[in-house]
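For this depiction, one protein chain was excluded, whereas all remaining protein chains were kept in their positions.
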Amino acid sequence: MNQERPWFRIVSLFLGFAFLYIPVASLIFYSFNASKLVTVWGGFSTKWYGELLHNQQILGAAWLSLQVATASATLAVVLGTVAGLVLARFGPFKGRTLLSGLTTAPLVMPEVITGLSLLLLFVTMEQLIGWPAGRGMTTIIIAHVTLTMAYVTVIVQSRLAQMDDSLEEAAMDLGARPFKVFFLITLPIIAPALMSGWLLAFTLSLDDLVITSFVAGPGSSTLPMVIFSKVRLGVSPDINALATILVTIVTIGVIVAGVMMTRQQKAKERDAQMALAANQQMIESLKKA
Amino acid sequence: MATSPRATQQKFEPWTDPDAKPYVRIEKVTKKFGDFIAVDDVTLDIYKKEIFCLLGASGCGKTTLLRMLAGFERPTSGKIFIDGVDMTTIPPYERPVNMMFQSYAIFPHMTVEQNVAFGLKQEGIAKAEIESRVNDMLQLVKLGQFAKRKPHQLSGGQRQRVALARSLVKKPKLLLLDEPLAALDKKLREHTQFELINIQETLGVTFVVVTHDQEEAMTLSTRVGLMNHGEIVQVGTPSEMYEYPNSRFVAEFIGSVNMFEGKLIEDEPSYVRIECPDLEAPIFVNHGVSSAPGATIWAAVRPEKITLSREKPDDADNWASAVVRDIAYMGDVSIYLLKLDSGKVVRVTQPNVYRHADDRITWDERVYMRWHASSPVVVTK
Partner (left out) sequence: MMRWLQRWVPSGRTLVTSVPYLWLLLFFLIPFVIVLKISFSSSQIAMPPYVPLFHWASEKVLQVQLNLGNFLFLVEDSLYIKAYLNSIKVAAVSTLLCLLIGYPIAYSMARSSTSTRNILLLLVTLPFFTSFLLRVYAWIGILKNNGLLNNLLMSLGIIQEPIQMLQTDFAVYVGIVYSYLPFMILPLYANLEKMDLTLLEAAADLGCKPWQAFLRITLPLSLHGILAGCLLVFIPAVGEFVIPSLLGDPGMLMIGKVLWTEFFNNRDWPVASAVAIALLLFLVIPIMFLDRAQNAEQAEGARK
């Protein structure tokens, strides 16, 4: 039944993935173009990579972006996991609908709105209580956390819904208080979901332009802000070089993830075989008893 | 096996002893979910070292009742006492009660050893003692060699034993089992049933089991509590439930039964006769019945209590004639479905005593059924 009309599947997959990947491929291809006119081939060259690595503005922005992304991803995972836990396990409570809405809305809210509103908040807060003083790394991190925790919440919430909650009940039944149950049982089991949540939050933070533009101060330029100001003026091959580096890093990461997943799959199959053999053993031994 | 463990069964009847104090007392417990009444004013006493089975179809409230014993649900009203202490509002991690979950709920990220040790760690017991107790328990459930394995490397039956070991190692006052045998295949089920009984006898723990499988309930339990729509319909030993059902529901739930509806025509203290429109002759029962005069009553006759013959019996207490409609040959017994002239179908089981029986009763034959005067159970509801 699965094999009916494989040509449809193959063609749509081929076209679909071609559409997704040709732009990325073109970025990489032209990063090695000696000519500055990005789309006119002038020979193979890696000079743009050299230029990139000496561009202080870009390097500084990249460093700032990495710091912000790490900090906000970590904080987002903490808050998002708690939110996901509350929504998945705490049952109905007063104010649940609002919380659910508050955790879904950032996923889709146009960034211009979120960016504007956050900036106005920071300005008002500064007027009222003096903090945050000026816009900078702190405000960017707060903004990124607010945006990305929504993604973490969705991931954690669905993972918890999939998980057998009788595991948590069993732990309570055996004497563990709810706090301990979370750290000893729930957390280790959902750890992979937290990991992917962190990665997602990290990527989104690293890549964010609009919200960051609103809440960043004069001294802080993140990588996307620098890239945007450059590409507004037209194509720029050092940006292609940057893109290639990023794509390479991500691809390596994805391949590593893929390999780990395959390994896990194989281990699961081996374990299932073991279990089957164990079953046979047990039936034999019971017959003898 | 030296002595059959059930040999001690006959003397174990604490519920008949007026001085015995119940170990678990469920007092007028009701549980409502919104408007839905899951458990309706249940009062039940369970005695120490019993294996008590809560039996019923899905939705009858047995699992909810079990969860209230465990502490995962709180009664809407009523109280629960365990060993004399009011446990109604105590959370599950503070009760001397442990539960074996239907899905076993083995922690997937821990080895068998770590799983079994978990509950002991929560009590803060010394490491050395934990080790020895875990080892002893694993030996008891025959999982000694699998101690270092992870759950997905075990079969379903083995995982169940891990769950059992994990609960029992804490020496709980009460062990609750939620459909313990449901997930096992048939051969394994039988073996495990007897093993469970053995373990319970060895450790002397009080068991409360929830099941929808009446065969399981009959095999495992010292007493059965049959539930329907949140209420306890009857409580008794397996033989009491089978031979002395108190209503049509109970008679039909446990085992198969033939129900004959009729009216009393003779009502004496030592015998009654029941006129039944389906039968040629009235049913004769050799004991008295308390029932309102003129009320409709039912006589329940179990299939194995009826014998078949080709000739009309002269001296039978009860007889009827019917045509054989269907025969199911089960190997050890044969099940006959007989159609009375009124159209009602009666079920009869006969053991296949002889290997060759060339003249066995066959389809479309007209045969005669007979049963003893003590066989019918008369129920009024």
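Note that the chains are named A and B in the order they appear, and that numbering of residues resets to 1 at the start of each chain.
By definition in this document, a contact is a pair of C-beta atoms (placed from the backbone, for glycine too) under 8 Å apart; a residue touches a chain by one contact, two chains touch by 3 or more.
Everything numeric in this text was worked out from a predicted model, so none of it was measured.
Undergrad: Based on the whole assembly, the unshown chain contacts which displayed chains?
TA: When the full complex is considered, the omitted chain touches A.
Undergrad: Going by the contact rule already stated, which one of A:34, A:161, A:191 or A:267 would touch the omitted chain in the full complex?
TA: Reading the full complex, the residue touching the unseen chain is A:161.
Undergrad: One chain isn't shown here. Among A:34, A:53 or A:112, which residue touches it?
TA: Considering the complete complex, A:112 is the one touching the chain left out.
Undergrad: Return the single residue from A:191, A:261 or A:276 that touches the missing chain.
TA: Among A:191, A:261 or A:276, only A:261 touches the chain that is not shown.
Undergrad: Across the whole complex, list the residues on chain A that are touched by the chain not included here.
TA: Residues in contact with the chain left out: 1-2, 4-5, 8-10, 12-13, 16-17, 19-24, 26-27, 30, 37-40, 79-80, 82-83, 85-86, 88, 90, 93, 95, 99-114, 116-118, 120-121, 123-124, 127, 142-143, 145-146, 149, 153-154, 157-158, 161-162, 178-179, 199, 203, 206-207, 209-210, 213-214, 224, 227-228, 231-232, 234-235, 239-240, 242-243, 246-247, 250-251, 253-254, 257-258, 261-262, 265.
Definition applied: only the chains that are shown with their structure count from here on.
Undergrad: Whole-Å distance, chain A centre to chain B centre, using C-alpha means?
TA: Centres of chain A and chain B (C-alpha means) sit 53 Å apart.
Undergrad: Going by the contact rule set out above, which residues of chain A touch chain B in the complex?
TA: Going through chain A, the ones touching chain B are 164, 166-167, 169-177, 180, 185, 188-189, 268, 271-272, 274-276, 278-279, 282-283, 285-286, 289.
Undergrad: Over in the complex, which chain B residues touch chain A? Could you list them?
TA: Interface residues on the chain B side: 70-72, 91-94, 97-99, 101-103, 105, 107-109, 118-119, 122-123, 142, 146, 149-150, 152-158, 163, 166-167, 170, 187-188, 191.
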